[in-house]
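Questions regarding the structure given below will be posed in turn.
Only one protein chain is missing; all other protein chains are in place.
Order of writing sets the labels: A, B, C and D. Residues in every chain begin at 1.
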Amino acid sequence: QTPVKIGFMGVLSGPQAALGQDMLDAFMLVVEQNGGKLGGVPVEVIRRDSQLKPEVANQIADELIEKEKVPLVTGMTFSNILMAVGKKFTNAGVVVVGSNAGPAPLAGAQCSPNLFVVSKQNDQFAEAMGKYATTKGYKRIISMTPNYQAGKDYIVGFKRQYKTPLLDEMYTPLNQLDFSAELARIVSEKPDAVYAFYPGGLGVSFVRAYQQAGLLGKIPLLTTSTTDGTTLPALKDTALGVLLSSSWGPDMPGAANQKFVSDFEGKYKRTPSEYAAYSYDAALLIDSALRKTAGSTDRAALTAALKAADFKSVRGNFKFGNNNYPIQDFYVYEVAKDAKGNANIKTVSKELSNYQDAYAKDCPLK
Amino acid sequence: MVWSLFFSQVLNGVQLGMLLFLLSAGLTLVFGIMNFINLSHGSFYMLGAYFAAATLARSGSFLLAGLVGVGGVMGVAFVLERLALRRLYAKGHLNQVLATLGLLMFFNEAVRMVWGSQPVFTSQPAWLSGSVPLLGMSYPSYRLMIIVAGVLLALGIYLLIHKTRVGMLVRASSTHPDTVAALGINARLLNTLLFAVGAGLAALAGWLVGPIVSVQSGMGDDVLILALVVIVIGGIGSIRGAFYAALLVGLVDTMGRAYMPQIMRQFLERSVADAAGPALASMLIYLFMAAILAVRPGGLFPVHR
Amino acid sequence: MGKKLQVRQLVKRFGGLLATDRLDLALDEGETHALIGPNGAGKTTVMGQLTGELMPNSGRILLDGQDITTWSTPRRALAGIARSYQITQLLEGFTVLENAMLMVQARQGHSFNAWAPVRRQAVLVEPAREALDQVGLLPRADEDVMALGHGEHRQLELAMALAMKPQLLLLDEPLAGMSQAESQQMIALLQGLKGRYTMLLVEHDMQAVFSLADRVSVLVYGHAIACGTPAEIQADEGVRQAYLGGH
Amino acid sequence: MMAWLEVAGLQAGYGGNQVLHGIQFELEEGRIVSLLGRNGMGKTTTLKCLMGLIVPKAGTLRLGQRTINGLAAHEVARLGVGWVPEGRQIFPTLTVEENLLATAADRHRAAQPYTLQRVYAFFPRLQERRQNMGNQLSGGEQQMLAIGRALMTNPRLLILDEATEGLAPLIRQEIWRVLGELRNAGMAMIVVDKDLEALMALADRHVVIEKGRVPWQGDTEALRAQRSEVERYLGV
Partner (left out) sequence: MLFPESLSWRSPRLWLASTLVLLLLLVPLLSQWAGSSFYLSFATRIVVFAIAVSGLNLVLGYGGLISMGHALYVGLGAYVVGISAANGLTNGWAQLAIALAFAAAVALVTGLVSLRTRGIGFIMITLAFNQMFYFLAVSLKQYGGDDGLPLNERSALAPLPALDGKLALYYLCLATLLIVMLLVWRLVHSRFGYVLRGFQANERRMLAAGYPRVRYQLSAFVLSALICTVAGVLQANLTAFVAPSYLSWRASGELILMAVLGGIGSVFGPLVGAAVLLVLEELLSGMTQHWMAILGPLILLVALVSQRGLWGAIRRWGAR
C-alpha cells in the first residue's frame, strides 16, 4: 500500500523555530506511536521549513502541490504563512489542517470547506484574558504588544471581553532589545494590571525585564502566548506569578492529556507547549479521519471525516464550528511550581465555555 | 513626578546605550581597526551567551560562566582565524561578507543542534538581583552594573588602542601589514590575537546581556545590525565615536519610545498616532543614522585613512 | 602673450599650519615653470588647489583670465588642467592601455558613441597608445597595471596626464623613482613637450629643473621667496641656503 | 672566511612571472653594498626576498650563521635588518611620533641606540610635525619618517630602497651625510639609489642588476675604472 503523503510546513529555523519544532515533534510522536501509520494506513510526512518567509512558504506550497501531490497539509505555525498559502492549497484541492495559527479572515468571509484549524482563532486567548480582567474588576489596565498585526489583533480580542477603555496601549518595535522605557512609564502610572502579548524570544526578554524592574508580584501581569512551553524553560522561576490564557495546559484532567504529556516528556525530555498539544490533536484528528475513510484521500470523504472531529482531544471538550474553527473552553493559568519543583503552568479558572470565535457568523459554511 | 520619570528615562537611555556599546565594542576593533567585515560578530555574541548559560547551569557560578563564555569564544575565534579567516584579509570586503555570512548560518544552526530551538535558561546572580536606591528611585542593580561595565570597557579599549604600543601596531597593520612585519613585528599573530579579543568582547556582551534578553539561536542577527549602526554613526574605527554613538542611539531610541506616542497624540487623532508612533519609533535610529551620515558622511568622529 | 594661469594671494591652512601663504604665481602660455622648495614647503598643496582637490582659504585662481577658484575638480579637468601625482594614482584592475584610455575618454564626453564597446573605438585607443608610446610603455600596453614596477608606474602616471591632451600640465615630481636612464628619457620627452603645453613642474632633480624650466619659483613655508630664470635662481644666495645647499 | 651576508643563485618572481634569474652578491659586516640598475630590473624584488616578503623559488640567503630562506619577514627583521621600503609605506592612521614608536626596538643592545630625540635631531622637520597623521605629511617628510622609523628598530643591516626619492637637494645631502655617519658607526647597508656619485662615496661594493641577473659587480675602485661599461648597463 502506498503511504498517504502528509505535508508538514512549519517554522523550523530562525528565532521562532521553537514553535515549529514543538509542533513537528508532537505530530511525529503520534505517527511513531502508531508505527508510521495514521488511521491504520501508512503515512509519509514531508516536512518543510517555511523559514517564516511567505515567499519561501509559497515555493514550498508549489512543491507540495505539484511535485509531491499531497492530499493534506498541516502545521503552518504563523498567520502570515497560513494567509500566504492557505488559499493556494485549498484552491488546488489540498486539505489544510492548521495546527496553530487561526487568522480572522479565514475564520470569517474567506473560510473554506477544505481548511480546518485545530487550535483556536487568534483573538480567543485575548478574549479569555479580557474576561478574566473583567471578572477581577480591574479598572486601569495598560497593554503592551509588539507593533505588528498579531499584536493589534490581541488588543482587539482583549477589548471584546473587557469593556473598560484601556489606560494606555503601548506598541513596541518588533526587534526591541530593551523595555525599560515602557516599564518606567508603567511604574509611574501604577495601573491595576498590565496586559501583554510577546511571543517567543521577545517573551523571555519582556518577562525578565518586568521581573527585574520589580513589577512582578506588584502589578499583575496578564499575558497571552508569552509564557508558554517554549519560553518557560528559559525563564524558569523568573516567570513565577505570570498569568496567561490558553485552551490547553499540561495539568488538564483527562487520560488523553496525561498520556500526551507523559509520552512527550518521556520522548523529548521537555514539557510540551500548547503548540505541541494542538499539533498532537491535529495528528489525532487526521488519524480519526483516515480511519473513517479507510485510507482514502477523496476530498469530500476526507473533509466530512475531519469535520466530524471524532477523536479524543487532549483538551477534552472539542468540536468544529461551522467555519471549521474549534468550539472549546478557555482557561486562565498561572506560572507556579509544580510537584517536581519546576516552574510550570497551573490552571486558575475556566473563563469561557464552549466558546466560538467572533468571525464564524461571517462564514457562509454551514 | 514628571521629572523623576524623565530622569529615569534618561538613565534607561544610558543603559541601552551601554548595552549597545558592549555589543559594538568588539566589532569596532575588528571591523574599524583591522578593516575586516565580520558579520559573524553576532554569532560570537550568541556563542558567548550560550557558553555562559551552559556553564551557569552546571556550576551555578556567574563569574565562572563569564570566564568560560569569553574564553571559549576566544578559543573558537582563534582557531577560526588561523584556519580560515586570515586568508580573507587580502581578499576584500565582499569575500569577507560572504565568508562570515556562511559562518553566521553555521553557528545559528550548530547552536540549535546542540541546545535545541527553545531559548535557554540564564539568570543574573543573586548578588546583583536587587535594586539600588538612586536619586529617589530604585534602579535594578544588574542594569546599573551594565552601565558600569560599558564605561569601564570603553575606557579600557580606548587606552589599549590609543595609548599602547599594541594599539599602534594594530592600527598600523590594518593598512600596511607587510611593512609592519618587515619592521620586526609578527603582524599575523597580532591580527589573530586582535580578532580573538574582538570575539571575546562580543562574548562578554553575550554573557552580560544574556540574563536580560532571550538566549536563543539567531539572537545575534539583529544585534549585529544595531552594532553596525552604532559604529557607523560613531565613525568606523573610532572607539570614542562608538561610545558616544551608542549613548546617543540609546538615548534617542529610549526617548523616542517614551515620549513620541504622547507627543504625537497631541497633534494627531489617537488611532492615527497609535499606528504611526511605533512605526516611527522603529525607524527612528535608522532615520537618525541617515541624517547623521547625510550631514557627516564619515560619522561623528571620522578616522582618516 | 596671454597669461595661461594666474594665482593671486592664495592661502591654505591645515589647522595651525600655513601650507600656502599669500602665494602669487603667473604662467605664460606655453611656459614651463618650475616650482621648487624644501620638503613640506607646500608644492603639492598648491597643485591640489589648482586641480580643485583642495579648496583654498582665500585667494583666487584664474585660468585664461577666467576665475576658476570655486570650480569642481572634474570641471577644471575638462577645462584643460591635467595633473600627475607624486604618489601614484592608478586604476587597479585595468590594463595599462585602459588606464590611458579612460583619461582620453573624459575629454570626449559621454554622449559620443555611448553604447559601443570601448575597446573598438579607435578615437579612444589611438590617442591612448600614442601617450603610452611617448613614455615608452607601449610594449606593456595590454598588461594588468599592477604587474608593473614602481618606475613604470611613474611613467604611466605621466602618460595618463598626457593622454588628457591638457592645456595646463601639472607635474608633481615626474622623475621621482626613475632610474638615471629613464630620467634622461623623461627629460628628453619633456623637452619635446616644451612649448606645446603650459607646464608647472615640481621636481627635486635640479639638473632637470634647470635644463627644462623657463622660469623657476622657490617656495619656502608656503610663500614664494624668489622667482626668476634658472640662472638667477642658481645665483640667489637665499635660495642656496634654504634649498639648494652646496651645489 | 665566509661573508656575513650571502645571496647566491636567487630566483624569484610574481605568480607565474619570473623576475630574478640568479642574483648573487656578498656583504661583510659593517660594509655597504649598492644595487644599481634601471627601472623594473628586479632590485626591489631582490630586497623583498631578503626581507622575507617574497618566498624565493631557488637560491641561498644567509645572514651570519642563519639561513634565512623561508623565514617570515618579522623573523628576518628581528635578526637586525632594518627596512626603508620603496614608496615610503608610512602608517597613515598613526601620528608621526607613533609611526616612529610603534615598531621601535633595541634587540641587539646597540651601543648608542636610536631614540626619538636622535631621530628628531636628524630630521627637525619631523619634530615640527610630530602630532600630524602619517598621511598628512608631504612626500619628502614621509621619506624622512620612513628612514627614522627603520633607525628606531636599531638594525645591524639597513636596507634602503630609493630612500632619497623625492627629497630636496639639501635634505638629500643631509641623508648621505647621515648614512656616512652610520657607516662610520659600523652599520651594514644595502642601498638602492640612482645617484651614482653619492653611492660611490658611500658604498664599498656595487652590484649591477639587469633583467634579474648580475652582469657586473665590483668595488668602488673597479667601478671608477669601468665606469663607462657600468653606465651602459644603467642606460646612461
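Please note the rule applied: a residue touches a chain if its C-beta (ideal position, glycine included) is under 8 Å from a C-beta of that chain, and two chains touch if they have at least 3 such contacts.
Here the structure is a predicted model, which is why all the values come from computation and not from measurement.
By the touch rule given at the top, the unshown chain touches A, B, C in the complete complex. Within the whole complex, the absent chain has one touching residue among B:8, B:24, B:55 or B:108, and that is B:108. Among B:219, B:236, B:258 or B:273, the one in contact with the hidden chain is B:236. If you put the hidden chain back, the residue from A:16, A:80, A:257 or A:288 that touches it is A:80. Hidden from this view is one chain, which touches chain C at 51, 53, 72-75, 77-78, 82-83, 85, 89-95, 98, 101-103, 105-107, 110, 112-121, 142, 144, 160, 164. Interface residues of chain B facing the missing partner chain: 31, 37, 84, 87-88, 91, 93-99, 101-110, 112-113, 225, 228-229, 232, 236, 275-276, 278-279, 282-283, 286-287, 289-290, 293-294, 297-299. Annotation for chain A: contacts to the undisplayed chain at residues 12-13, 47-49, 52-55, 58-59, 62-63, 65-67, 79-80, 83-84, 87-88, 103, 147-150, 152, 173-174.
Convention: only the chains that are shown with their structure count from here on.
Shared contact partners of chain A and chain C, listed by label: none present.
Interface comparison, C-D versus B-D: the higher number of contacting C-beta pairs is recorded for C-D. Note: centroid distance chain B to chain C, computed from Cα atoms, is 47 Å. Annotation for chain D: residues touching 2 or more other chains are 136. Counting partner chains per residue, chain A shows two or more touched chains at no residue at all. Taken as a graph of touching chains, this assembly is arranged as a line, each chain contacting the next along an open chain of partners.
Of all residues in chain B, those touching chain A in their complex are 1, 4-5, 8-9, 12-13, 15-16, 19, 108-109, 112, 116-124, 129, 131, 138, 140, 142-143, 211-219, 222-223, 226, 254-255, 257-258, 261, 274, 277-279, 281-282.
The touching residues of chain D, counted against chain C in their complex, run 14, 17, 37-40, 44, 86-87, 125, 129, 136-141, 143-144, 162, 165-173, 194, 196, 234-236. Within the complex formed with chain D, the residues of chain B that make contact are 165, 168-169, 171-172, 174-176, 178-188, 237, 303-305.
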